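In this view, the complex is presented without one of its protein chains, the others remaining in place.
Take a look at subunit A:
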Amino acid sequence: MSALLEVSDLVVDFPTAADGVFHAVDSVSFTVSAGERVGIVGESGSGKSLTSQALMRLVPEPGTVSSGSVLFEGADVMAFSAKKLQKWRGSQTAMVFQDPMSSLNPLMRIGRQITESLQKHLGLSKAESRTRAIELLQRVGIPDAESRLSDFPGAFSGGMRQRVCIAIATACSPKLIIADEPTTALDVTVQAQVLDLLDHMATELNTGVILISHDLGVISSFCDRILVMYAGRIVEEGTAEQIVGDPQHPYTKALLSSILRLSEPIPRRLKPISGAPPLAGQRASGCSFAPRCALAIDACRTLDPALVPASNASPGQRVACGVAAPAAFELADEVTAA
């Protein structure tokens, strides 16, 4: 598998009230291969959505991508001209957003919202794009597709709208789909259907998928590889089996223990992670998870751990925790000294 997307040292900054900057996404690096599914998991505010928006150069104002590079098939996305960017978005990459209620334009017919991409990116005629839009709606399982083209989004249920969004995202057979909490706004019963659909479409088109969710259950069932984000950084990465089966970072462990498992006796109470993530711009020195971490030692409060290979010697698994992998602190030292 060749690298489809290569993100290195991505930093997204927001100005703070005190004339400073806050790294909402801090030195995030990862790759996505063709056809691979990568999950990004983390709490609200961990920077996972911003990371995905930064990839598409859609970071909302006043945020900016202040450094780092995003290479798509070797081409530098950050250097794209406005025109190139428009060509690339929607045809090579596509996005599925969290809220299908507001992501579709309420005053435009569904058909038009699908055909406009087809006409722009694939150069199809009105009639051709209409035929293709009907096929797309049928493929995402919308009954009576032809007559529904002229409906407005208001006439669809939440799940159906997310199906329409997936139809729009897959319209031009993109190589990468970024799905930002695609099931969060939906009923639990519909969530599984939408994930199945996304899975099906990605397999059919051999599309790389970045799935963003706060729900480790959703992520681990869908993804090949998982990135765990905390306070703007990747704190652990590995395959789904590694992350779920042998988590190294205390935060990942805590996330896992806060999930109900049907294979085990159901506890009377779920185990929450005590405390809250650091507020924007209020990050102390050292590991940002240290204040909530049961295993924290003195070094955790002064040294900011680097992402290093995990000490369980699992290939590809990396962790940013000096307790789990002492090398993380050694590298952190070097960084501070430099």
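Convention: contacts are C-beta pairs under 8 Å (C-beta built on N, C-alpha and C of every residue); 3 or more make two chains touch, one makes a residue touch a chain; residues count from 1.
Following the convention adopted for this analysis, contacts and distances are computed from a predicted model.
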Name check vs UniProt for the chain missing from the figure, options "Transcriptional regulator", "Electron transfer flavoprotein subunit alpha/FixB family protein", "Phosphoribosylformylglycinamidine synthase subunit PurS" or "ABC transporter permease", returns "ABC transporter permease"
Looking beyond the chains shown, say which of A:Asp99, A:Glu128 or A:Asp246 touches the absent one.
A:Asp99
Omitted-chain contact residue, chosen from A:Ala75, A:Met108 or A:Leu270:
A:Met108
Candidates A:His121, A:Lys253 or A:Arg318 - the one touching the absent chain:
A:His121
Please identify which residue in A:Phe14, A:Phe72 or A:Trp88 touches the non-displayed chain.
A:Trp88
For subunit A, residues touching the missing partner are 56, 58, 60, 85-91, 94-95, 97, 99, 102-108, 116-117, 120-121, 152, 154, 165, 168
